[in-house]
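Note that one protein chain of the assembly has been removed; the remaining protein chains are unaltered in position.
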Amino acid sequence: MTRNEGGRPLGIGLIGTGYMGKCHALAWNAVAAVFGDVARPRLEMLCEVNEDLARERAAALGFERAGADWRMLVADPAVDVVSITTPNQFHPEMAIAALEAGKHVWCEKPMAPALADARAMARAARESGRVAILGYNYIQNPMFREIEAMIAGGAIGTPFQLRAEMDEDFMADPATPFNWKSASSSGHGALDDFGVHPLSFAHRLFGKAERVFCDMARPFATRPDADGARAVETHDMANVLLRFAGGVQASLLLNRSAWGRKGRIAVQVFGSQGAIVYDQERMNEVELYRAEGPVARQGFSRILAGPAHPPYDRFVPAPGHGLGFNDLKVIECRELLRRIAGEPSVTIGFEEGLEIERTVDAAARAFEAGGWVEV
Amino acid sequence: MTRNEGGRPLGIGLIGTGYMGKCHALAWNAVAAVFGDVARPRLEMLCEVNEDLARERAAALGFERAGADWRMLVADPAVDVVSITTPNQFHPEMAIAALEAGKHVWCEKPMAPALADARAMARAARESGRVAILGYNYIQNPMFREIEAMIAGGAIGTPFQLRAEMDEDFMADPATPFNWKSASSSGHGALDDFGVHPLSFAHRLFGKAERVFCDMARPFATRPDADGARAVETHDMANVLLRFAGGVQASLLLNRSAWGRKGRIAVQVFGSQGAIVYDQERMNEVELYRAEGPVARQGFSRILAGPAHPPYDRFVPAPGHGLGFNDLKVIECRELLRRIAGEPSVTIGFEEGLEIERTVDAAARAFEAGGWVEV
Amino acid sequence: MTRNEGGRPLGIGLIGTGYMGKCHALAWNAVAAVFGDVARPRLEMLCEVNEDLARERAAALGFERAGADWRMLVADPAVDVVSITTPNQFHPEMAIAALEAGKHVWCEKPMAPALADARAMARAARESGRVAILGYNYIQNPMFREIEAMIAGGAIGTPFQLRAEMDEDFMADPATPFNWKSASSSGHGALDDFGVHPLSFAHRLFGKAERVFCDMARPFATRPDADGARAVETHDMANVLLRFAGGVQASLLLNRSAWGRKGRIAVQVFGSQGAIVYDQERMNEVELYRAEGPVARQGFSRILAGPAHPPYDRFVPAPGHGLGFNDLKVIECRELLRRIAGEPSVTIGFEEGLEIERTVDAAARAFEAGGWVEV
Partner (left out) sequence: MTRNEGGRPLGIGLIGTGYMGKCHALAWNAVAAVFGDVARPRLEMLCEVNEDLARERAAALGFERAGADWRMLVADPAVDVVSITTPNQFHPEMAIAALEAGKHVWCEKPMAPALADARAMARAARESGRVAILGYNYIQNPMFREIEAMIAGGAIGTPFQLRAEMDEDFMADPATPFNWKSASSSGHGALDDFGVHPLSFAHRLFGKAERVFCDMARPFATRPDADGARAVETHDMANVLLRFAGGVQASLLLNRSAWGRKGRIAVQVFGSQGAIVYDQERMNEVELYRAEGPVARQGFSRILAGPAHPPYDRFVPAPGHGLGFNDLKVIECRELLRRIAGEPSVTIGFEEGLEIERTVDAAARAFEAGGWVEV
């Protein structure tokens, strides 16, 4: 069911048109054309910080109406689903208001800077009876689906170790001035900025983390500002060790000052019969090693994305032609529609997202404590 | 200018909704949202082989009207641009009719099975004064743009050799029954099916081919059919040697029976000061070697696509996040709009496309002759 | 000076002819031919567990005399240098005896199962005035030398993070019966079996570790034995976090049950101006990223080993032709001769090796404590 209770295609409201807002808009424009099995959503209304910008963006992004008041948007009867892509601090208020107004919510991750707010969001979702999911788009990659299928199907036997690295270099230059990312008000640093992504992988594959240890560090003690230099308050690097309920040992190495890394989320999973290797920078590939057949022929197989990895087939009928980052949001959009229709769906709801945020919070406490913390 | 002479946004007609038809439709849906600097096109009408299918696809792809008569579409006054994505044999009639009706044409490559038809298309385009371009989408990859910039800027000195390989494996299984791809009516085989793509690269980089040699071969003499086996008439493999006007020596190795290759277009360019390496299967990367600095530090640099490679920035503001195959069509669409607006544009028009088809034709004759043929 | 005090070429004694013993023998046979600047050593005597085996190996390995009594070997006046390649538990007794007999010692790593023994060995070396080095051959790779030169020369600015992974799969099969590697008498498991190698890298690059945290795990609780199953006492997996004196944050991920990994020692170093990536499985390559020049051209450069990376040039005059694992021992042998001659030398002596073993010991204690341990 991709129509609302009145039988009309779902009406969409979008708050924010920055990096992820545009990404949501592209997904809403494309989802019906790509999948061919959903009613084409009505792009009803879009909010930006002022009316002029809102109108300009609505024209480009194909939304019918535009405004500067997000409360009007969440109250609008023509709107069935609200995409929230504003800065993290606004997520709680907007998401809770939308849920209370009876809308479904598609909110970008992470949920909120403070764990208490995330808890409130999860509670609002539960009480509303509406669908509320988070934008963990990397889990939508057909190659990550294939990894899930490999593990579930026993392709590597019993998994016992996970390694994940997430690295970019937007904080790598010591000459980058002090900005909000270096202020403690933005959170811990790489830990929460990055950690939630590999944790979304881990959550899908191995469930809840049980205990966690963490070491955070600053590559640069200060950064330039108007007065010369200002002490950096966040940590651009975090090394996290974890244990999962099923016994899996894990490590997350997070660095947003890693020169040369642009969108690296490198994952290795080792099991009793094989191993899986993946890197988001080459998101159309996954490598599988299986301990079977003659030893002289064993090796990591580099598998290229293709129609055998649904829903790749909805985008391109030929293998090896490559999906892109924005395509993942289109898949996420389709999964959201599935969840709204009450169908099985690959999504991380507010409740599940809260688990991820609790793990991040435990890691931060472990760093302070210098020892293991139970999640 | 992305509006028509009446000041309205351009009206789009789409003929065909298969592999490339859907790709065109996705591009027409996305181009305004991605680029933000064009009037959102009106998706006026779509044609398919019957009305039911046409209506179904129009609903999914966002077109207002649907029909089974392409002649009505090309005559429709609300249509300004016609996307032609039908099988190659229909291209000439449709493209010429559209041009004669005063429409701009966006036609998938190759132009036509017969060189004479391609000539007629080029003539019609010239006489119409309208824009007529071919769907050579690989040249739209920002990484290919970067290759052009590297060569134009002297990053590898004077280029003197080009190697290109294009390989897929959809004909690699000897158990695949005889189908139209094995019939001579479809053309020569890998030579024209694949050759035009690397030739579009070569054309952009080095202009016209001067002479050509060709060896074609069949991996399988027969293929299964209802009567047991039928002799294969096309050649799934072609090795082509060329010389370009500026003196560049080139080779094209084409194989559509290459197990394991899915969308490989591997390019190597060697010059007096460096080299460039590219593979479409990793379309977000390009490798550059420069003979400069200490020898102990020289190596091929693997460059990841990012905002520094426009128009990547219109899709994602962060580097290393990856474009996909369908995104290339969105870029091509924007370039078509530029050309319609009389702005500089990266496109291969019918006239230039004819050059590519002439080279293919000369290669086929060289294979018969067993010696060099002048293009 | 590659001659002894009597002016004769150095006389060599070899104890053990297994994996590393043969490797030492190959190095002693090759060092003069490869380097061309040392007196060809006299291969005097070889010891094995029995005389027959000793004689057979001496004939193959080119040693003049053979025996089963290592004490005779270390006492032999014709022997100047003793290669010790027996199981770790024998290292202390043999090395100390050889040093006390006035011989130089080339002992395989790690020093000894117990830290106290390693301390005794370091003391014996110090008191003897003789050269005593450990077989940390990976630091002899010309590409590792290049990494040292890069860092020392500021190619990546100030380094602030090290990641190292060491993985093999010889313990990955759950069907492998319980053997000495699973018994606690062999040590901790991956931590000491593997950890010393990446620590030898870290020691060369960043000096002493200051504090360490460690999580060890067992992929398999039991292994098959004659009685059905026996509880595994060692840990095949260890995740270690460290801080070095200069402030470098480090992680060592060690796994000897990592299916598909054969000789992986993957190293990443991040600094304020660039990054370095290396993997021992591709030991003739190193990757360097430098944050300089136009952003559109920045990428990791894959540098192939060549004569510009001495002493590669002594093995092959052409670049890209590849050194092998055994060649590293030949380089180590040359460095040992340099140290004996009192020249600057890239070697890890007993004193420095003790530092590495102390770090391993601290990690084991940190695992017990569940918190940081000062080294």
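Letters A, B and C mark the chains in the order given here, with residues in each chain numbered from 1 onward.
Definition applied: a residue touches a chain if its C-beta (ideal position, glycine included) is under 8 Å from a C-beta of that chain, and two chains touch if they have at least 3 such contacts.
Just so you know, these numbers come straight off a predicted model, no measurement behind them.
Asks: Looking at A:L304, A:L323 or A:L336, which makes contact with the chain not pictured?
Replies: A:L304
Asks: Touching the left-out chain: which of C:I15, C:V34 or C:A66?
Replies: Residue touching the chain left out of view: C:V34.
Asks: Tell me which residue among B:Y289, B:Y312, B:F325 or B:F350 touches the hidden chain in the full complex.
Replies: Considering all chains, including the one not shown, the answer is B:Y289.
Asks: Please identify which residue in B:S257, B:Q280 or B:N326 touches the non-displayed chain.
Replies: Reading the full complex, the residue touching the unseen chain is B:S257.
Asks: Residues of chain C in contact with the chain that isn't shown?
Replies: Residues 19, 22-23, 25-26, 29-30, 32-36, 40, 57, 59-62, 168, 170, 261-264, 281-284, 304, 306, 315-327 of chain C touch the chain absent from view.
Asks: By the contact definition given up top, give the residues of chain B that touch the hidden chain.
Replies: These residues touch the chain not displayed: 156-157, 160-161, 163, 165, 169, 172-174, 213, 215, 217, 219-220, 237, 239, 241, 243, 249, 251, 253, 255, 257-261, 270-275, 277, 289, 291, 298-300, 370-372.
Asks: If the missing chain were put back, which residues of chain A would it touch?
Replies: The list for chain A reads 146, 149-150, 155, 287-288, 294-304, 306, 308-309.
In this section, only the chains that are shown with their structure count from here on.
Asks: Based on mean C-alpha positions, I'd like to know which chain lies farthest from chain A.
Replies: C
Asks: Kindly work out which chain lies most centrally, taking the average of its C-alpha atoms as its position.
Replies: Taking the mean of C-alpha atoms per chain, the most central one is A.
Asks: Could you give the separation in Å between the centres of chain A and chain C, each centre being the mean of its C-alpha atoms?
Replies: Computed from C-alpha means, the inter-chain centre distance equals 42 Å.
Asks: Find the geometric centre of each of chain B and chain C from their Cα atoms only, then give the gap between the two centres in Å, rounded to an integer.
Replies: Here chain B and chain C have centroids separated by 54 Å.
Asks: Going by the touch rule set out above, which residues of chain B reach two or more other chains?
Replies: Counting only residues that touch two or more other chains, chain B contributes 304, 306.
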